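Entry: chain A
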Amino acid sequence: MSSWPRDWRELPMAGIINIAGSSLDYKTGTWRARKPVLYPDKCIKCQICWLFCPDMAINRLEDDSVEINYEYCKGCGICAEECPTKAIEMVEEVG
Partner candidate 1 sequence: MIEIRWHGRGGQGVVTSSQLLTKAAIYAGKYAIHIPEFGPERRGAPVRAFTRIDDEDIEIRYNVRNPDIVVVIDPGLVEMKEFITEGLKEDGVIIINRPVDMPISLDGYKVYSVDAYRISIDELGRPIYNTSMIGALLGATKIIPLEYLIKALEERFSGSVLEKNIRAIRRGYEEVRLV
Partner candidate 2 sequence: MSVTDTERMKRVGLNGDEAVAYAAKHANVDVVAAYPITPQTIMVEKISEFVYNGELDAEFIAVESEHSALSAAVGASLAGARVFTATASQGLALMYEILYIASAMRTPIVMALGNRAFSAPINIHCSHDDAYAVRDTGWLQFFAENVQEAYDLVLMAFKISESPEVLTPSIVNLDGFILTHCIEPLYIWNERYIQEFLPDRKPVEAIDYRNPKTYGPLALMDYYMLIKRQQYEVVRRARATIDRVFDEYSRWSGRRYRAIKTYMMDDAEYAFVVLGSTAGTMRSMVDKWRGMGRKVGLVSLTLYRPFPEDDLRRILSGVEAIGVMDRSHTYGGPGAQLYQEIASTLYSLDEHPRLLNIIYGLGGKDFGPEDAEAAYKYLMRPDVREVWLGVEG
């Protein structure tokens, strides 16, 4: 966003954001205090975590297994709360 103009004359009309998908630039993964850890052996591929994640930070793979995208995961813990087999656990973020 730093490249955006600071003069009202040059600003896009009504602040319209002309670049689609600019939210990808926000790496919200740095916001985490706790992080989800996935235990694939407990996972039954039900997709509940994928459905519930408010940041679309769970990737659904070809074979319906899931993985966590730590670039965007904010660490809210919803996936761990919803997982029926406790295949996700929230642990302290270190480093």
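In this text, a contact is a pair of C-beta atoms (placed from the backbone, for glycine too) under 8 Å apart; a residue touches a chain by one contact, two chains touch by 3 or more; residues count from 1.
Regarding candidate selection, all candidates are chains of the complex that A comes from, given by their letters.
Keep in mind the model is a prediction, meaning the values are calculated, not measured.
Here chain A is shown alone, and of the candidates 1 or 2 it touches 2 within this complex. Residue ranges on chain A touching candidate 2, taken from their complex, read 1, 4, 6-9, 11, 13-22.
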